[in-house]
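This is the structure, below, for whatever I ask next.
For chain A:
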Amino acid sequence: MARPLFMSIFLLLFLALFLLLFRQKKVVYQFLVYLVMMVLLGIVYLFLGSEFLMAFQIIVYAGAILVMFLFFLYLYPEEEFKIQDMRNSTLIKTLIPSLLFVITLILILFTFDVREYEASASVYSVKELAKLIYNQYPLAIFLLAFILTYPMIAIYLLMKGSESDD
Partner candidate 1 sequence: MRLSPTYLLFKDLVTGLLITLRTFFRKPVTVRYPHEKVQVFPSFRGRHAMVVDPETGKPRCVACLKCSVVCPSRCIKIEYEVDEKTGERRLREYILEALRCVYCGYCEEVCPVGAIVLTEWFEYSGRCREDLIFNLEKLVQNWKEHVAKWDKEFYENKYWVLKGVPLKLKPAPRRMGLVVKIKGVKVDG
Partner candidate 2 sequence: MVSNNLFLEILLILIKIAVVLGIVLLHAAYTVYAERKIIGRMQARLGPTEVGPYGLLQPIADLLKLLTKEDIIPLEAERLIFLVAPLIVLTFAIVNLSVIPFHPSFIIADVNIGILLILAGASLAVYGIILGGWSSGSKYSLLGGLRSAAQVLSYEIPLGMSLAGVILAAESFKLSDIVNHQAQSFFGMNAIPQILGFIVFLICAFAETNRAPFDLPEAESELVAGYVTEYSGFRMGMFFLAEYISIYVMSLLIVHCYFGGWTLPGWLLTIFPPLKFVPAPLILLIKVYFFVFLFIWVRATYPRYRFDQLMSMCWKILIPVSLLNFLIVAFLKRGGF
């Protein structure tokens, strides 16, 4: 009983924050609302029963990627981030995806049946997870690892080049 209720409350909160995101005038406050949305998304994942997803959502998105955004905001002068009055065409362009998002969210809220979650031990096992990753999707993992190492090597080479320039 409690779980669907809390989940609905969190989803409604998510919706409210999404609308709040458009109301904010300053970019940093928009960013903060986005950050809270990310953490809230993690909590929603928790209520759906995927704890690992929640942890990685918070560690990777909220903890690492959004910090990069914040870095970007700090290092540029604030005047460049003033939101100008939008013209009609751009307003429509931005409104269409957001409206789609809102409608989907509302549909999920009112039609989707959130059931009680039954914990099963096998989901949490690291061994099961490893089997899934390394036996069923080895190619995907390999590609991902390659994609991740590529920029690291590139950055290293760039650093090396700039060091020799000095």
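How were these picked? Simply put, all candidates are chains of the complex that A comes from, given by their letters.
We adopt the following convention: contacts are C-beta pairs under 8 Å (C-beta built on N, C-alpha and C of every residue); 3 or more make two chains touch, one makes a residue touch a chain; residues count from 1.
Model, not experiment: these values are computed from the prediction.
**Student:** State which numbered option touches chain A in this complex: 1 or 2.
**Tutor:** Looking at every copy, the candidate touching chain A is 2.
**Student:** Sort out for me which residues of chain A touch candidate 2 in the complex.
**Tutor:** Residue positions touching the partner: 28, 32, 35, 39, 51-52, 54-56, 58-59, 62-64, 67, 70-71, 74-75, 124-127.
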